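Supplied in structure tokens, the structure appears directly below.
Only one protein chain is missing from this complex, and each of the others stays in its spot.
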Amino acid sequence: MNRSELFNMAQVEQERQAKLRFRILSCASTPCLSAGSQDVFNALQTAVTEHGLNAEVDVVASGCNGLCSHGPVVRIQTGDAPDDIYEFVTPEIARQIVARYADENGADVSEHLIPADAPFFAKQQRIVLGNSGRIDQEDIEGYIARGGYTALAHVLREMAPEQVCDAINQSGLRGRGGAGYPTGLKWQLVRKAPSNKKYVVVNCDEGDPGAYMDRTILESDPHRLLEGMAIAGYAVGADQGYIFVRGGYPGAEKRLNQLERVIRMAEKHGLLGGRVMDSNFSFRIDIRLGAGAFVCGEETALMLSIMGKRAQPVPRPPYPAQRGLWGAPTLLNNVETFANIVPIILNGADWYANIGTEKSKGTKVFALAGKVVNGGLIEVPMGMTLREIIYDIGGGIRDGHEFKAAQTGGPSGGCIPAQHLDSPVDYESMKALGSIMGSGGLIVLDDTSCMVDVARFFMEFCVDESCGKCVPCRVGTMQMLRQLEKICNGSATMQDLEILEELCEMVRETSLCGLGQSAPNPVLSTLRHFRDEYEAHILERRCPAGVCKMDQVPVMELAEELPRRMRSASGQKEVA
Amino acid sequence: MSVITLTLNGEMISGLTGQTLLEVIREHGVELPTLCHLEGISERGGCRLCMVEVNGRMTAACVTKANEGMHVNTHTEKLQNYRRMILELLFAERNHVCAVCVMNGHCELQSVAAAQGMDSVRYDYLSPELPMDASHKRFVLDHNRCILCTRCLRVCDEVEGAHTWELKGRGIHSMVITDLNGPWGESPSCTSCGKCVQVCPTGALYDQGSTVAEMEKKHDFLPWILGGRGKKEWNW
Partner (left out) sequence: MMAKKKEANTKIRLATAWLGGCSGCHMSFLDLDEQLLDLFAAADLVYSPIADIKEFPPNVDVTLVEGAVANVDHLELAQQIRANSKIVVSFGDCAVTGNVTSLRNRLGVDDLLTAVYHEGPGNLPRGGEVDKVMPALLPKVLPLHQVIPVDATIPGCPPDPERIWTAVSALLAGKEATLPEKMRMFG
């Protein structure tokens, strides 16, 4: 497919859609599926057939609309009018919706209609998720009708590879995987690395508890990712890309088969593969499935996994941009980073640089979870305050409870307490508060959450996910977990807290890779903002949130406690 | 190779490009403890005992190339403290009971701990229940004493060329295995050369029949084998 054929296909599809009475987009992403959206989709199809509307109405299994806690979600597109979005749709409601749109006198379904000005949607700025919820991932025409692959066409015809790198650099885009390294700089490094073989790799080993940004982009708008990768390949001089997907997702196999079909479909249309769009640029993309290890998110471990080896990080330098896959310079970015490329190319670097804050440009996708009313996938401009995210978009705290902290950045991140609700969300501010931006996990905690227990939860995660290569991470995390468990069960002393704090510093400074270096963060940040809770556990043997059981005693008190327990275990009465 | 100049504990010293910091530091008579490092096999950077401060940032000396103008500190109070903590972590991880160990008196973990002044372990002894493998006719593997330095893996892969040893599991549950986790004695790839036993720093690998404090190991054979290969000394 060449440039004019691409535009032609877009036009044909746009015209076809314009002739329809309306289009029904039923969310088929994982959260809605688990809420029963497959039945809803079937009901929608049946209802459309019953109304004899098959030729006039599209029923599409779409990607994610974001409001995951209110699923299944159904979106209706009618001509140029703003889309109507319905929440909590059941098969019965689905039939009523079809009836309503087929005939204005149909049943009243407004109870499930989300108002057009609902802050959950109005406050968001959906760039990365621009197509999400509006197309079927396997429908390449649908993507092309929304301007898909025109950025790649533009780059191949109008821009030299250096210009592409420069544009990304000017946009101010920073890596969305968490560390925030300037993307354009990385691209330039790989571009300048001397080698006739280079690779582009997408990190989709998303593993933070509660986070599903990358997965959703992959499922909802995969062509956007493929196009971004191809542009990157052109810019750095690579002819091979890999999408590294975390193994172990429920339903991962089905999703990967879909993704495989999407890639081959793009190849079939000449948008990937040999001589892309009849140019001299060739770019092949393949999927690599990890074995479900969190550490594969670390770039050196990820590359070893792609090469079929045990995923254990190796010290840097050399960085992947110098020596990556099979020794060749490798560009490694996160899914969301690549998903930002197309809009930057289409709208220009300056447009992008105007969004966000001075040092953090653009938007960020968050998986808003925890004790908020509206949980789901959101995209906001950098610099929005936590308060706006949690109270406006998130709709505040559930069940009238009080906000306590926001956990960002998953097991590498930290907790931000109420007094910092008005600080802007960008790379620098989050770091200053002792947390990190991370890849976009945002868990809201309320007054029923014990902060020591939260730290213990994340430490348990790090123990499970440590690769075991370096001692501080392998054993240090385990020992930190032991101390946290003691604090949570009431057997800790202030000396244990000292040991814990000392371990945090040591593990942070001496671990080999980012996983170990950041493993103490949840403890350090909760200690920084909620030290009183730790002290209540130890000094008063009391869990302020009432979460921890506190059924043990410090070892010094075992001399009295043990005989008492043995007596009660053997049925003897306690001696007063 | 060109000469580079760097500062080691306040003194100007010189090294060659391509050398690791560990090589340069040891050449200049400064003792740095190591456990996973062994001359003759590749570096791992896993034990973290050779951590040094380079321009104020911590890095493992064995996997860092010496560079012009580096300011290296090897024995700050913090580094010494961290080294003792790492040793404490190792002693707490598995069942290191020196008094009943075949390598008592010859063990690298034991002597590094003594040299670093690690006099006691503040952390919980994890006391895991770990198996032994005595199926090999000449050697024994005791996981209780393994510190996962992977010298055995590397020497088997890089020098003997058999790659009998591998790791299974991850994190605290990592364990060395032979082939696909079968008994060592039934390993079809093992050549029974014994290099793994000789390079093992602790009593995790030892000769059948050894009892407490009887096992001694030598790894000076490694540079000899490798040097011989390079210089083609073996024509007999």
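Just so it is clear, A and B label the chains in written order, and each chain counts residues from 1 on its own.
In the analysis below, a contact is a pair of C-beta atoms (placed from the backbone, for glycine too) under 8 Å apart; a residue touches a chain by one contact, two chains touch by 3 or more.
The structure displayed is predicted, hence computed values, not measured ones.
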#### Entry: Contacting the left-out chain in the complete assembly, out of B:N67, B:N81 or B:N95
B:N95
### Query
Which one, B:N55, B:S111, B:T191 or B:Q208, makes contact with the chain that was left out?
B:S111
### Summary
Given A:M307, A:L346, A:A432 or A:M556, the correct residue touching the omitted chain is A:M556
### Query
Among the options B:P128, B:G169, B:G209 or B:G228, which residue touches the chain absent from this view?
B:P128
## Note on the structure
Even though one chain is not shown, chain A touches it at residues 555-556, 558-559, 562-563, 566, 570
### Summary
In the full complex, chain B touches the hidden chain through residues 91, 95, 97-101, 104-105, 110-111, 113-115, 117, 119-122, 124-125, 127-129, 213
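The rule we apply is simple: only the chains that are shown with their structure count from here on.
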### Message
Just the number, please: Cα centre separation of chain A and chain B in whole Å.
### Response
39
### Contact set on chain A toward chain B in their complex
293, 295, 310, 314-315, 463-479, 482, 499, 502-503, 506, 509-512
### Message
Touching residues of chain B toward chain A in the complex: what are they?
### Response
44-48, 51, 58, 60, 63-64, 81-82, 85-86, 89-90, 92-93, 122-124, 126, 147-148, 166-167, 169-174
